[in-house]
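Removed: one protein chain of the complex. Kept in place: all other protein chains.
Going in written order, the chains are labelled A, B and C, and every chain counts its residues from 1.
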Amino acid sequence: MNINTIVSLAVNGISMGMIYALMAMGLILLIRAIGVMNFAQGDLLMFGAFITCWLTVDLKLPLWAMIPLSIVCFVVVGIIFMFTAYWPLRNASYPAATVISTMGAAMALKEIATLIWGSLPRSMPPLMKNPATGKVAVLKIGSITIQWQFILTIIVGSVFIYLVFVLFDKLYAGRMMQAAAQDKYAAELLGIPTILTTMATYVIVVALASTGGYMIAPIFMVSNTLGTLQLRAFAGVVIGGFGNIKGAILGSLLIGVVEAFSTIQFSQYKDAVVFLVLIVFLLVRPQGLFGEKIADKA
Amino acid sequence: MKTRRLIAFTMAIAMTALAGCSTTAPTQTQAPASASSEAAPQASTGNASAGFDGSVTFGVVAPITGTNKMVGEYVVNGAKLALKDINAAGGINGKELKLVFEDEVDNQQASVNAMVKIMNYSDVVSFFGSTYSANCIAASPNVLEKKIPMFAGGSSANIPKKGNPYVWQDRMTDDQSGVLLAKAATENLKIKNPAILYSTESFGTGLRDQTINALKALGIVVPEKNQYGFVNDEKNFAPMISQIQNSDVDGLIAIGNQMPAAVICQQIDAAGLTIPMIGSSSWASAVCRQNAGASADGWYAVADWTVEVSTDEGKTFAKEYKDTYNADSDMPAVAVYDSIMLFKKACEIAKTTADKEAINNALKEIKDYKGAMSTYTYSENHCFSTSQFLTVNKDGLATMVGTVKTR
Amino acid sequence: MNPILRLDKVCKRFGGVIAADDVTFSVMPGEIHGLIGPNGAGKSTLMNLISGIYIPDSGSIFLDEKDISNVPSHMRARMGIGRTFQTPRFLQRSSIRDNLLLGTDLANQMGYLKSYFGKKGSNFEEELDRLMKYLDFTFDWEEDINGLAYGQRKQLEIVRSMLTHPKIMLVDEPAAGLNNKEIDDVMALLNFAAKQFGIGVLLIEHSMDMIMNICEDIVVICFGKVIAMGGPSKISCDEAVIEAYLGRDLDASNS
Partner (left out) sequence: MKKMKSYIKPSSFLIFIALAIFVALVPAVNQGYSMMILNLGLIYSIATYGLSVMLGLGGQLSFAAVSFMGLGAYFTANLCSGRLGFWVDTSLTLVLVLIISTVVAFLIGMILFRLSGTYFTFGTIGLVQVTWSFYLSYKPLFGGPDGISNVATLRIFGWSPVDYNQWFYVLVVIVLIVAILVERIRRSQLGRSLSAIRDNEIAAQTLGINVYMTKVIAFTIAGVLAALAGSLYAMHSQFVSSDMFTFERATSYIIMAMLGGVNNTFGVFVGSVLVTMLPEWLRGMQRYLQLIYGVGVILLMVFMPMGLAGLAGNFGKSIKRKLRSAAVKNAPAEKEDAK
């Protein structure tokens, strides 16, 4: 267990943690804004991966054209997803109904991706190419080699985390969205167009998840089974604590690192280790890292 | 409020008809679901049945839809090629060969359903089972109950071991290909202290155990820390690869299905691992080479099949497959082709195309039969194949280096 | 005889907001005790403190002279604290019969197993008939609870609370949303509960004529502090109470 392994495992763990964090933030936004637990989060990531793969590989767009176009696609997907899986159910009497409709949306997304792009996994050229060898760009520090793709993921992840914080703490739009999230009825009385804020929330959530998809597309194969990554984002959200984004991000990073280091001893039990950590965490601090006991009002 | 309820009601009717299918996608034949006792719907009719007195039906189970669709295409094409060749040469004992297909999709429940369905067709005399070992094991009790000879598509050594006289394998079983893998790694690639990266599903664990035993016989002990298991749909191999990269191993033996193989090639290439690497037959498969692209180059593999085969029967099959489907053939296609040929040989020995028991016993008499994939001889563990090819991937092609024999 | 419910210097703060500040009063069995005060005075918080939903920061609460400050709320309910809410809380998708049976379940306090094996508890129907005579509406058992009018549901919640045979009933603004006829019915029902069954009733209410007619004793809360206690006549002319409700007339006070 020399230093090389520890560093490369840590870097891989943190970069995967960033992917889970992007999804976890989306989950928290939806839980707080709309009270919905989104079971299609992983499939939104998969859809994002397919869209970016389609734009770069099939249409061969250069980077500066691909990014704006993919953002447009994310917006469209977000709005369609909202008006199919959530809007008709927004005042459903039965809370479980909205959750289960996201499960239906998850299956539908998988199949739509298969129908459009075929069921065979597709590979995507690496984002950061070493100009000389044409292979994947690698950062060498002493004897430690780290792929630039992981570092890029970490950078992009932190940029998005910062953007979400700025949106919700500094910008008026963010405060409007939070108001609509706290109490839709009161927000409407104050003239906040809740339909717009909900759409904005969904678009942000889809953009976050799809960026995650874009980051891992070159590392993994783009296939319709990418959705299973969402289970680790769930774990991150729970460890993070009730509905707060800081906790969800730290929880996801913790899950990513635990997952990477668990491959050392029992690699085939990797899933079990990640979720045992989750359940042990629940025993010790049911309200999570940052959550505090919230007593409901009578 | 009234109209809302009306819409709800009409939705209910449509819903019950359409929605709510269970996630285990069903088996699917081209014909509607027939009650099992009648004859199998004729899925593919060969040329006119003139000149034949009656017919014999052979069943084929393949993953026609779902994530393993590409493998399914090879099985269907290989079977239809066998159908064309056999009927062109006068059928079996003068009877026209007919095929019926069942779709095993991509999970165990559907696969067992498909095999149970095909066994129950009254006129199916024998059939080619699932290409995945766990499914063949699951269906073997039904095969024993129905007393119908099954050619298993999987290669796990646990399939025939269940003492079921009706289960046969034309592909090399893991225990023997484990020996070949160990022999090729030590003699051809000169690996002294290998790391083993294996998939934890039944095929992977079976082949890993056999390879480790074979290596022990050759005096090489693989410590637990150099063994890395991964779940079949694993995507993130980077942590394991970086551990291999920083450990003292001088070679890598990789075992897994086609999909993980492609991802492993890509991620190892990205990590810049340069130690000699040999994989199980998936690493020579067209699926892996197409998806991994250039990153699959340099990988050796002990494979059941490669298009650049140098044996005569192999060359003729590869050429005929290319001419008919203008695409390269792959292991699943040649495996089903050879199984049907072995079935034809057994029928000729037993001089019957109806008596399952006689055909099953006739399979015991097959000796040195030159098939496309290998030369086949009966052995107690019901595995016919006697050799595999050693290949190396060079600029997208799995070129053949030699054959590795067991007996 | 000792009081059925006694609060002793109960304090509760939510961050900066003082919800209860040294509240001390007691309710005698069979007595209807009024609890009044301007909006936001902390009346509902007191209710939650008594029924165990909040735990007091300091001080203690006694039921039948037993300290229940730290007893969980479902145990308090079983010890005899009945509760109704400002907005009635019923089972949305169940029939009226199930909603009322919840009350009898608490009364019988059979474990789940005994009730599962069909031992019918106290006779549910005539007890209900006796109570329903005080209210002038009938209903079909299997009808969905939402079929009833708001006022009817409020009265039904009081009936359910009485079905649980409580020692003390916390009634939260029963008159809100009721017409005069219904208010008279409720007052008759509460009197019946207090006088026949000796149930202590702690009544939060804004309509003064109901309070003044039915309550034998009243405690007035303002910003969490008890500012007055006593009979209806004493309270209605108490200086501090009028000021709390109507505020002081500036120029009149400095004369």
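Operating definition for what follows: a residue touches a chain if its C-beta (ideal position, glycine included) is under 8 Å from a C-beta of that chain, and two chains touch if they have at least 3 such contacts.
Worth saying up front: this structure is predicted, and the values here are computed from it rather than measured.
Trainee: Based on the whole assembly, the unshown chain contacts which displayed chains?
Mentor: A, B, C
Trainee: Check each of A:69, A:112 or A:192 against the chain that is not shown and name the one that touches it.
Mentor: That would be A:112, which touches the missing chain.
Trainee: Quick one: which of C:109, C:180 or C:196 touches the chain that's been left out?
Mentor: C:109
Trainee: From the list C:12, C:43 or C:83, pick the residue that touches the absent chain.
Mentor: C:83
Trainee: Looking beyond the chains shown, say which of C:53, C:208, C:227 or C:242 touches the absent one.
Mentor: With C:53, C:208, C:227 or C:242 as choices, the missing chain is touched by C:53.
Trainee: Residues on chain A that touch the omitted chain in the whole complex?
Mentor: That gives, for chain A, the contact residues 31, 37, 39, 84-85, 88-89, 92-101, 103-112, 114-115, 228, 231, 234-235, 237-238, 242, 268-272, 274-276, 278-279, 282-283, 286, 288, 296, 298.
Trainee: Would you write out the residues of chain C that touch the absent chain, in ascending order?
Mentor: 51-53, 72-74, 77-78, 81, 83, 85, 89-94, 97-98, 101-103, 105-106, 109-110, 112, 115-116, 125, 129, 132, 136, 138-142, 144, 164
Trainee: Just the residue numbers, please: which parts of chain B touch the chain that's not shown?
Mentor: Listed in rising order, the touching residues are 5, 7-9, 11-12, 15-16, 18-26, 28-29, 32-33, 35-37, 65, 103, 107-109, 112-113, 116-117, 120, 133-134, 137-138, 140-141, 156, 158, 162, 200-202, 204-205, 229, 231.
Note that in this section only the chains that are shown with their structure count from here on.
Trainee: Kindly work out which chain lies most centrally, taking the average of its C-alpha atoms as its position.
Mentor: If one averages C-alpha positions chain by chain, the most central is A.
Trainee: Just curious, how far off is chain B from chain A if you go by their C-alpha centres, in Å?
Mentor: Computed value for the inter-centroid distance: 37 Å.
Trainee: Once you find the CA centre of chain A and the CA centre of chain C, what distance in Å lies between them?
Mentor: Taking the average C-alpha coordinate of chain A and of chain C, the gap between them is 48 Å.
Trainee: When the C-alpha atoms of chain B and chain C are each averaged to a single point, how far apart are the two points in Å?
Mentor: Chain centres of chain B and chain C, defined by C-alpha means, are spaced 74 Å apart.
Trainee: In chain C, which residues are in touch with two or more of the other chains?
Mentor: Counting only residues that touch two or more other chains, chain C contributes none.
Trainee: Specify, in ascending order, the residues of chain A that touch 2 or more different other chains.
Mentor: In chain A, no residue touches at least two other chains, as defined above.
Trainee: Considering only the defined contacts, which chain B positions touch chain A in the complex?
Mentor: Interface residues on chain B, with respect to chain A: 23, 66-67, 69-70, 200, 228-231, 233, 235-236, 238-240, 242-243, 245-247, 259, 262-263, 266-267, 269-272, 291-293.
Trainee: Touching residues of chain A toward chain B in the complex: what are they?
Mentor: 2, 4-5, 8-9, 12-13, 16, 107, 119-123, 126, 135-136, 138, 145, 147, 149-150, 216, 219-221, 223-226, 228-229, 259-261, 263-264, 267-268, 270-271
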